[in-house]
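Handing you a structure now.
Removed from the display is one protein chain of the complex; every other protein chain stays in position.
Chain nomenclature is as follows: A, B and C, assigned in order of appearance, with residue numbering initiated at 1 for each chain independently.
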Amino acid sequence: MNKKITTQSIIAFARNNLIILGIFILAIITSFVEPNFLTVGNLQNIMRQFGPLIMLSLGMTFIIMGGFIDLSVGGIISLVAVVTVSLIDPIGQVAALMVGVVIGLICGLLNSFLIIKGGAFKQSEALFLTYGMSVVFTAVALIYTAAAPVFLTYSKTDYSIFTAIGERFVGPVSVSFIIFLVCLLILYIIESRTHIGRSICLTGGNMTAARLAGIPTEKTIVFIYAVSGIMAAIGAVVLASRVTIASPIMGKGYETQAILAVVVGGTALLGGKGSVLRTVIGTLLIIMMSNCLNLLGVTTYIQYMLRGAILILAIWLDNRKQYSEGN
Amino acid sequence: MNTKITEPIKNIFSAQKAPIAMLLIFITMLFFKTPFYTRYNLIDLINSNSTLLIVAMGFTVVLVAGGVDLSVGGVMTVSGIIAIKLINSGVSIPVAVLVSILFGAAIGAINGYLTVYQNTEPFIITLGMGVLLTGVAQELTTARPISGENPAFQNLANYKLFGVVPALVLVMIVTVIVVVWLLRSTSFGRNCYAIGGDYEVAKYSGINVLPTKTLTFVISGVTAAIAGVMLSSWVNSGNSTYGDQTALYIASAVVVGGTSFAGGIGGAFKSLLGVMFIGILSNAFNMLNIDSYIQQLLVGLFIVGIIWLDCYARKVKRETV
Amino acid sequence: MDKNHSDPILEIKEVSKAFPGVKALDRVSLEVFRGTIHGIVGENGAGKSTLMKILSGVYQKDSGEIFFDGNKIEDITPVQSMKMGLSIIYQELNLVNTMTVGENVFLGRFSEMGGRKEVHAKARVLLDSIGCKIDTEKEVSELSVSDKQMIEIAKALSFDSKLIIMDEPSSSLTADEMQELIKIIHDLKNKGISIIYITHKLDEIFNFCDVVTVMRDGHVIATRNIDAISRNEMISMMVGRTIENEYPPRPNSVGEMILEVEDINTKLLKNVHFNLKKGEILGFVGLVGSGRTETVRALFGADKVKKKSIKVDGKFVNINNPIDAIKNGLAMVPEDRKIQGLLLQFSVDKNISLASLGELTYYGFINEKKERDISERQIKALNVKTPSGKTRIQLLSGGNQQKAILGRWLELKPKILVLDEPTKGIDVGAKYEIYLLMKKIVEEGGSIILISSELPEVLNMSNRVITICNGRITGEFDPLLASADEIMAKAFEF
Partner (left out) sequence: MNKFKLLSILMLIAVMLSACGGGAAATEAPAEGGNNTLVFIPGSASNPSQAFGFKMFQKHAAEYNFDVSMLDGKADVAEQTKAINNAVAQGADVIIVNPNDALAIVPAMKAAQEAGVVVGIFMAAAAPGDSTFFVAVDDKQAGGVVVQGILDLFPDGATGVEIGGQAGHPAAIDRHDGFTTALADHPEIKVLDYQNPQQWDAAMAQAIAEDMVTKYGDEIQFVFCHWDNGATGVINALKAAGMEDVLVFGVDGNAVAFEQVQSWKNYNSIGQNVETIAMKSMEIANLFLAKDASAKFDNIVPFDLITKDTFGNFTPPEW
């Protein structure tokens, strides 16, 4: 009897924490096959590779929780990255970083302006508006640099602050990871404790009812897109600082990765339910998967197949879990 | 008096943006001395958009029934590669084409099973399927283009009927006619509208919602596979990079055409107009020699503009009740 | 009719159905005779809907037998039941809004009917037969609720139904449309078609039903001929206890002016003006779509208006959105509970605290302890039956959901409370509780604007009644002095 309960509770635990379980299994297999997996160097690797995607995913979590979607983050990354890197020489590192974040904010506000003025309160409407905006942002980035990449010329300028974001470590922890922790903390507090955080969930749950009960739904939309824009900009800065070269199409594909990370983490695509903490786990799975498969020597082609298959599996199993809970 | 004239015009503008915008392009191009209005260009315009149109047809069926299929690009790529590989290894063309199409149908069935029977979010599942298929395509080709070795395969798309009409266009026209007929005049098609319009009602009205909705994914897989085979025949090669950007392109073109993502609204003919609109837009830009980055900017603005106007029209309608 | 009485079209014998944790039907037996109008009444959760869904094949019964038209029914699907001649007109209308009238009539039977042209031609014939003139090419979304009801009836007729079940058809019909429906029901009866008529409105049972069955808690309490049962008897059977009155005594605590509304103008509304006094219940009488809901939505800032002027406590106020309205002491329980009121997937706590969220917030942070206090207080004060505050509100019954929404607003102690159809789809017991609550609110100095499709409710609860028709205020009455007919005449003054 006692034993039965424990097996049941193990199954229940496994069901509720499928993704974490998946990450563990992946890590265990990899560490057996490739001992270098569990080295400090590799963990630091994962930490840095984690940086750019997690920032976007955190922002995307708020968007999806609010019942919307943002495909423009790819374009925002490209635009912010090229502008920031190109401005370091003329206006200095700190100022350039600030300009980058402000551009992200402006892009986000632009999105929310279009959505609110157009009354595009359905997820699908927002999807296409932001897709179009992504094309626009990318085009602006292309026009801005005339398609040429922007890179750092160490011989001429001091880049220590800028490159520190992507390269440096404080103790065993990378600077980008610290930035991530700070963002996570802030966003988590917003999500769980504040009025605006609750408003996001409520807007995602039932926008009409929330509005009629005095929840400032339009302000909420502005807020989530602004956050998404800022987080995309921070992601762009981390990314650019990591690879030290910015191209006007470098953000391509990040939006779908971010959406997958959010949904795989367990945030409902339909809105109203979710958490930035879940997104951290979802993103971790995606990053770990590529790290582990690289270490296992799997070709990128098969990696893509596996990535698709695992994502489908994760979503399907998670869905089954929720389905059985619903009954 | 005045409103009697302006109302219908207003209605046309609010309801039929893609055709209006298209007409505007046609009119605008009259004022520029470009080769836009040549038989060669217009036939090419239709020919080169044919594969996209074929994909858009199946995509529309899924949308009408309230689903979405973002794996069409992946299906296209892989089925084209399968056709080329089979033909190169000596399989007869009809069999190879059939296998490719069956492959598309099978992927559609998997998408359908997962989203309809297992009740998952089609947007995410088919997105994941697209990633998976990209990997399959790369593995099949080791990421190198493979060339068709049987010259007869090229005729599938490139044969010129009466010396003018490319076979690809013919296949496209047949697909369009079949899908238009399917959606407008068969009980399957009408059931799709019912399912997309109101799933519960359709269910209680005795429509077999699960198989019907699953079938829409199969149709989407089949049209994507046909498009993939035709693309491979058209360019006589297969490569994992084909169809990379197809899904969102088609999705926005179809939505610009007036088929709703919410399901139940729209149709194959509207999708045709939507795809042709974006095709004509970029063709006109090319003919006018507009800088390619500016083109990209303008296309983005057009998509945003048309969809925004649509949303805005609905908002105004909602608010003036 | 006597001959018919010996010949049942439908026999239900000892049917039971259990859901996890609930015995929805417990050995229910029922006979419906040919050519009769058979009313079924019962509170929500009495098992009426479950029974109907078993009949139509949406659910499968656990045990028991059902005979329809002499045949035993076993494991039937919705289509099969329709084809056998058993149609249901559901409470939530069963139409696809994005499709045309004709196609809705023959939904799922497009090819059987022989394509588009035939579908529309045949639908035309059916609609004509019930005197309905709607264009079959029209999209259903453009139709009024009553028109939709007609289409449902046409759909039922299209199956050559022998028995039509109507699940609360009148809940969104106007009196006029109701007359039309009654006429059609009688026509159907004359054609030998039996009707099962499910309703909350006891008047309707007495007006045109032949037989009535009362259900409660999954049991059939009694089946009687209509002349063998009194109204009070019926009510006490339904609730399992005697209720002296359906309505509490009318409150009488009207004080000075609190709200003056002038000149609300929208596409529909024309110079709507009215006022409200402290401690008053002001009733709005009008058809669905007459502008009564639109008026209060405009007042509450939920819709955009061309022009309006509102004075609260003698001061002009600017209300552009619900937030402004709440700040000025207004509160609104909206018309459609599920769509406009509830956040179904959220807990009872979060649903109750919703409107007070601003007051619970300090420097942007929510004080969660206070939030729980509020919720607990309201759950207790309003007697909301829920396992805990953390339960998802979706799982509560309609009456308890409505009480939770009321609690949401009462926490703010609003000066003016707008109740739009507060008792729609709620059983008799819970209704009475809500009436008592309204009485308490006005006695404590609040004011209420009450909108309801149920005329008796408005007349019995209000201190003053305003009629509204076609976007205009057409009259003002003291319900104690005016007759129901007089008031209805004004409500139809186009």
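Just so we're on the same page, contacts are C-beta pairs under 8 Å (C-beta built on N, C-alpha and C of every residue); 3 or more make two chains touch, one makes a residue touch a chain.
Here the structure is a predicted model, which means the values were calculated and not measured.
Within the entire complex, contacts from the absent chain reach the displayed chains A, B. Which of B:Leu42, B:Ala152 or B:Val174 touches the hidden chain is settled by the complete complex: it is B:Leu42. One of B:Val235, B:Val254 or B:Ile307 touches the chain omitted from the figure, and that residue is B:Val235. If you put the missing chain back, the residues of subunit A touching it would be 34, 36-37, 39, 41-42, 44-45, 48-49, 52, 142, 146-149, 151-155, 166-167, 239, 242-245, 247-250, 252-253, 290-291, 294-295, 297, 299-301, 304.
Considering the complete assembly, subunit B touches the hidden chain via residues 8, 11-12, 15-16, 19-20, 22-23, 26, 34-44, 47-49, 51-52, 134, 138, 141, 143-147, 154, 158, 231, 234-237, 239-242, 244-245, 269, 273, 282-283, 286-287, 289, 291-293, 295-296.
Convention: only the chains that are shown with their structure count from here on.
Here the spacing of subunit B and subunit C, counted between their Cα centres, is 44 Å.
Work out the mean CA point of subunit A and of subunit B, and you get 30 Å between them. Note for the complex: subunit A touches subunit B at residues 71, 114, 117-120, 122, 124-125, 127-129, 131-136, 138-140, 142-143, 146-147, 256, 259-260, 263, 269-270, 299-309, 311-312, 315-316, 319-320, 323. Considering their complex, residues 114, 118-121, 123-125, 127-136, 138-139, 142-143, 240, 248, 251-252, 255, 260-262, 293-294, 296-297, 299-304, 307-312, 314-315, 318-319 of subunit B touch subunit A.
Taken together, the subunit B residues at the contact with subunit C in this complex read 184-187, 190-191, 193-194, 196-198, 201-207, 264-265, 319-321.
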